[in-house]
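One structure, pasted below without further comment.
The complex appears here without one of its protein chains, the remainder shown in place.
For reference, chains read A, B, C, D and E in written order, and residue numbers begin at 1 within each chain.
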Amino acid sequence: MSKGILHYEVGEQIDLHLLIKSSTKGIASNGKPFLTLILQDQSGEIEAKLWDANQGDESSYSAQTIVKIMGDIHHYRGRNQLKIRTIRTAQDHENVSVSDFLETAPIQKDVMMEKITQYIFEMKNPNIQRITRHLVKKHQTALLEYPAATKNHHEFVSGLAYHVVSMLDLAKVISRLYPSLDTDLLYSGVILHDLGKVYELSGPVATSYTIEGNLLGHISIMVNEIAKAAEELSIEGEEVTMLQHIVLSHHGKAEWGSPKPPMIKEAEILHYIDNLDAKMNMLDRALERVKPGEFTERIFPLDNRTFYKPSFHK
Amino acid sequence: MSKGILHYEVGEQIDLHLLIKSSTKGIASNGKPFLTLILQDQSGEIEAKLWDANQGDESSYSAQTIVKIMGDIHHYRGRNQLKIRTIRTAQDHENVSVSDFLETAPIQKDVMMEKITQYIFEMKNPNIQRITRHLVKKHQTALLEYPAATKNHHEFVSGLAYHVVSMLDLAKVISRLYPSLDTDLLYSGVILHDLGKVYELSGPVATSYTIEGNLLGHISIMVNEIAKAAEELSIEGEEVTMLQHIVLSHHGKAEWGSPKPPMIKEAEILHYIDNLDAKMNMLDRALERVKPGEFTERIFPLDNRTFYKPSFHK
Amino acid sequence: MSKGILHYEVGEQIDLHLLIKSSTKGIASNGKPFLTLILQDQSGEIEAKLWDANQGDESSYSAQTIVKIMGDIHHYRGRNQLKIRTIRTAQDHENVSVSDFLETAPIQKDVMMEKITQYIFEMKNPNIQRITRHLVKKHQTALLEYPAATKNHHEFVSGLAYHVVSMLDLAKVISRLYPSLDTDLLYSGVILHDLGKVYELSGPVATSYTIEGNLLGHISIMVNEIAKAAEELSIEGEEVTMLQHIVLSHHGKAEWGSPKPPMIKEAEILHYIDNLDAKMNMLDRALERVKPGEFTERIFPLDNRTFYKPSFHK
Amino acid sequence: MSKGILHYEVGEQIDLHLLIKSSTKGIASNGKPFLTLILQDQSGEIEAKLWDANQGDESSYSAQTIVKIMGDIHHYRGRNQLKIRTIRTAQDHENVSVSDFLETAPIQKDVMMEKITQYIFEMKNPNIQRITRHLVKKHQTALLEYPAATKNHHEFVSGLAYHVVSMLDLAKVISRLYPSLDTDLLYSGVILHDLGKVYELSGPVATSYTIEGNLLGHISIMVNEIAKAAEELSIEGEEVTMLQHIVLSHHGKAEWGSPKPPMIKEAEILHYIDNLDAKMNMLDRALERVKPGEFTERIFPLDNRTFYKPSFHK
Amino acid sequence: MSKGILHYEVGEQIDLHLLIKSSTKGIASNGKPFLTLILQDQSGEIEAKLWDANQGDESSYSAQTIVKIMGDIHHYRGRNQLKIRTIRTAQDHENVSVSDFLETAPIQKDVMMEKITQYIFEMKNPNIQRITRHLVKKHQTALLEYPAATKNHHEFVSGLAYHVVSMLDLAKVISRLYPSLDTDLLYSGVILHDLGKVYELSGPVATSYTIEGNLLGHISIMVNEIAKAAEELSIEGEEVTMLQHIVLSHHGKAEWGSPKPPMIKEAEILHYIDNLDAKMNMLDRALERVKPGEFTERIFPLDNRTFYKPSFHK
Partner (left out) sequence: MSKGILHYEVGEQIDLHLLIKSSTKGIASNGKPFLTLILQDQSGEIEAKLWDANQGDESSYSAQTIVKIMGDIHHYRGRNQLKIRTIRTAQDHENVSVSDFLETAPIQKDVMMEKITQYIFEMKNPNIQRITRHLVKKHQTALLEYPAATKNHHEFVSGLAYHVVSMLDLAKVISRLYPSLDTDLLYSGVILHDLGKVYELSGPVATSYTIEGNLLGHISIMVNEIAKAAEELSIEGEEVTMLQHIVLSHHGKAEWGSPKPPMIKEAEILHYIDNLDAKMNMLDRALERVKPGEFTERIFPLDNRTFYKPSFHK
């Protein structure tokens, strides 16, 4: 396989298929239109300008189109940019498809599904187990395909399931060290906490917020879903309220979107586990892009901090 | 009728039936137990000490008991206190019942119900109308009996319905001045916004929070109820999401308990109307207790401010 | 009458008189100067670029000049832009004047003045009535011409009076529902609360802040004016302090510019009424520009929120 | 002279005249009333309990009464308390008056007045000089007698003038180091900044807030006074606005009570000088009461901090 | 062994040795002194009143004295209280010592030391290993005896070492899941992060803050100690700065006492691990004291929240 667009250095030439993530028309000061293309493959994305674009270019080179590009990498305002020499749309016989260009979780879907199933299997409380199994089954396809967010962390295909699986593993090792934790509540909370995103977000590609997502949010949507599941399964009892509470409170504070803060121990701990996994994901991705002895770009959801990679790290 | 306990002046004698709101045992420095009684009638409440209380007193004079008391009003630490001379429990033939001693909304329940029904009748959008009617019908008894809160505003029997009716009248006159408002959404929002309190609170007397109330809150509970109503009535369409959003956002900000801020006009306006009616209720009750030229006690939910009654007011 | 500039769609041609709101010189990357013109009529404003501008263009096409323009509407970065074909300054015989191009309150000045006079007439307290009448008379011309702000809400000719009249009507209907309110204080407070803007702002057109406005603010200026009025009318008594307090506290909190928070009931309620009318004005103007099923632009003074227009609204 | 009440140690006997600062009735658990007296002399104050107080005691030993007390100092909850053996009201022939017991500024009134006059004399701008002189003359008696606050700093007789004089001296030495400062604005600002307190506060003894003080505050009152002075002296020009602005902004931030923050250099510097003098006053008074190697009590207006007196200080 | 004082129910009699944690003198309203004793054993503490205390009692029953008490448990203001029948100081032949009454970590000191040594042994970077070993050796005795805080979490004998050991175990399992973490930095950071407490706090019993602790804090003290260790070991290189940074930043934010926020990945993760272990400790201790279906007391360092123990937990 050829190397990803993110790994080319300034001065190198490329000759690659790339996916147009977005295409924006501008008008240059000479009055002529141009296109700003964000091009991506699985390694990341790069900006390119197409000068003197005509009407045809605008419609040919729109978002979600795969193109074949020859050009050079140069440096502009502290970032790599692609100088296009030639560009054309991909042809059928080239056998490329959109999914080849999307970043995807590093674990296969079926492996992740097996893991989740195993954790559900380990639950001892039948009410918790049945509600969890019911909801996973109901939303299985989306759970395995959706990203966990539109940006910031796990913003890639299958990001949601990947985030869940990482958190389940964390929950397990932490529960062994603090055996007073109720693993049924914790595992179920992990699996359900972000599942409302399958309603909140539009899908795995070119992800945006739905109207329901904007006006209600994944937390409230999921609290509803749990109520509905319990009703359909004729389950009554405090377990339902506890699961709803864990989902409701998992952002930790009212100002972060949880109308109630965690008020049971497993809800509090789930909030830490969620944070830990999300922050590790952000930090690893940011630090991968710098060399030892350098600082990363500012990371907005980490209070806009920049992180240093010690020079004795590799 | 005899005047209420709140209207006696220092030095006056009383000979009244009163309801024990709470009874707390203390131990005096001479080692003997005493009871601190909070006594109430419809006008308000007063503290009294019962010194040298024996085991029997403790069980006789517990919360929710009606007693006959003779005593004197005196002044202690800036507040009136009742010095008990004689106390006994009320007897059957005296024909007094707990509800005689509870503060109650100034409008009759059936009048309030009629008003609410009229507003529902005026709605034009059938989806909004049917959901609203369904939920009012389902919770009618509680809606007409519950308070709107445990303290701060409308914290009396039927306070919830009274708050709703006042807000409906406000919504109507405001909508006439700003005809772009959708009165269907606004009226329905007013009627439903606090209806989750019938789950959140324990009931009209000695009101406390339920476990569901503590861990989920009336907002999330009501969003669920709307979803359930829509499903039972087989209603689909954006109206459901809009009503859920209005309820969800009616506290105005995340830090005040709304996971989403108002994002449709009627939600924003409902937030103001709710505020206006609640604050008027607090202000009127606080200002009633002072004379012109005086300041009220500090009002906690109004940023702990004290308010002045101009000396040219009566 | 021809339709306003705001109502043209992309692709349409225009041939209109427009007022230049602002004109800024830039230098293109080819080294040649160009002008960025903001053009307006009563419907709103649009941006246009005049490329290759010469010295003469710069002086001809300055702010407050009326021009005749032929051109096309196209789309640039999510907003309409005007592509100029021909431009010339308006000529005397064309009978156009600056005021034809300014947004203006939807009610005539004399109608608004009549309304305000009527509310003053209804006041019963002679001290309050005389101070209010005196100050309205003193600043009548400006009150009827000034905007209520430089941006955000009621930022148009006669916006100040229009805001006052809307608030008076709100004050009236609210007072009927809460009869404990002192309408004298409330009406006078509404009329005077923003009147200091006639000193704070520079005038009805191309409005900016005066030095006094910047360093003292309309609140402090108006508190002075009330003191002065009372002295000139030889009025003494608590009414003067109450009116000063209402003006002083009408922003609600210290951090919003009120050195004292509301400490009388009418001051608190005026703060809500002011808010309600200002927010309705912002919301209506933002929602007018979108279609059902769309979100508005972010509205900065509404916590930068975006608002949704339900798809069942027209 | 006998030593002050603050300087007696636990175990010592006292036989002193003291002023009753406040007297509060309580009821002991044996049902008998007692009085809690706060007694003061120029050195400070001490608490005493008068057990088994009768009706006569309550009226004899009220606030602002001078009493002769014999008793013992003992320790109670980390503070000295006075155990009363005998108490009686002072008699005419004993020649004691209330002012003998009040804490007072350490400089004589006429010396302070002379200093202020000298600073006014040094002003070069006639407008600033005339306004300042006019206002000092108008309020001279109160300026020399009032405290600067009811608590926190300079809360003693003549505290206002003392604070002004200290700040003037600070302003002078700072201006010599930064000669770009306009000493006319700075000196006048210092003299006028808190002068509104003569309206805001009730007087030099048992100081409380007036209604005007509560509802308008000393800042807004003084801005008015400057306007009035300028009018009476027929002074026009930017100096008036500048002086008003300095007074208006001297609390530094909106949330600290200044509707506008400092926007001229002298206003900014005055804010620092005010702070520096007030904080020095608080710190010196708190540190006087502890020994080297100890921490002071928490000082509320200094963010509730406690301060350490280094053990190598005396 | 007899059961701990915390496990007696109301109505039970006790006959136990207990340690006086604090003894405060009060004066009853009958004028006689009494002592408020806080008595403790390893299970927790209880309050008792000793009425009519004489001079001798006050000196006999002071803090850190072991007493033999007979009495009854009763209920007062929602908490258990001990009613003393007889009290005397413990006698030599009874073979009780202060340490028998202090809460202590549930793991033996030597086991904890062995664990810490093992983690140091696993470090691969010699600079990090040598600094860590040097500092642990230098402060070994205190590290194994001090509490981790004066209150809130791990506030018991050997609490500091217990907190370190728990965190090391957490660090290990988390590092296995996120192999990009540098375990040398993480283990060393865990071991050193709170070691400055051996200077900040006064010791394992009746713990208070030292002057250095108050004025510099354990974070700054430890940053110094690392510098000193590096100098004594002649170690230069970025590892020193990294370890100092981890200690410096471990409170996470400036307002929580870290002058720099975490800026390397291991510092960020250590902050979470610290939080997780501290919060688990608080939660477990609070939840132990309530029954299923009940709420705990409010926990101040957890934003003053109360936590629910689900009724299906045992």
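To be clear about the criterion, a residue touches a chain if its C-beta (ideal position, glycine included) is under 8 Å from a C-beta of that chain, and two chains touch if they have at least 3 such contacts.
All values reported here derive from a predicted model rather than from experimental measurement.
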item: Which displayed chains the hidden chain touches across the whole complex; value: A, C, D, E
item: Footprint left on chain E by the chain that the document does not show; value: 211-212, 214-217, 219-220, 223-224, 227-228, 231, 238, 241-242, 244-245, 248, 254-260, 263-264
item: Those residues of chain C which, in the complete complex, touch the missing chain; value: 24-27, 29-31, 211, 214-215
item: Sites on chain D contacted by the missing partner chain, in the whole complex; value: 125, 166, 169-170, 173-174, 176-178, 180, 182, 185, 237-239, 242, 253, 261-265, 268-269, 272, 275-276, 279-280, 283-284, 287, 302-303, 305-313
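Throughout what follows, only the chains that are shown with their structure count from here on.
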item: Mutual neighbours - chains that touch chain B and chain C alike; value: A, D
item: Minimal step count in the chain contact network, chain A to chain D; value: 2
item: Counterpart interface for B-D, drawn from B-C, A-B or B-E and sharing over half of its contact pairs; value: B-E
item: Relative to chain E, chain with the most remote C-alpha centre; value: C
item: Chain A-chain E separation of Cα centroids, rounded to whole Å; value: 40
item: Distance from the mean Cα position of chain D to that of chain C, given in whole angstrom; value: 45
item: Intercentroid distance (Cα basis), chain E paired with chain C, Å; value: 61
item: Residues within chain A bordering two or more other chains; value: 211, 214-215, 238, 242, 263-264
item: Chain-level touch network, classified as line, ring, star, complete or other; value: other
item: Pairwise chain contacts under the document criterion; value: A-B, A-C, A-E, B-C, B-D, B-E, C-D, D-E
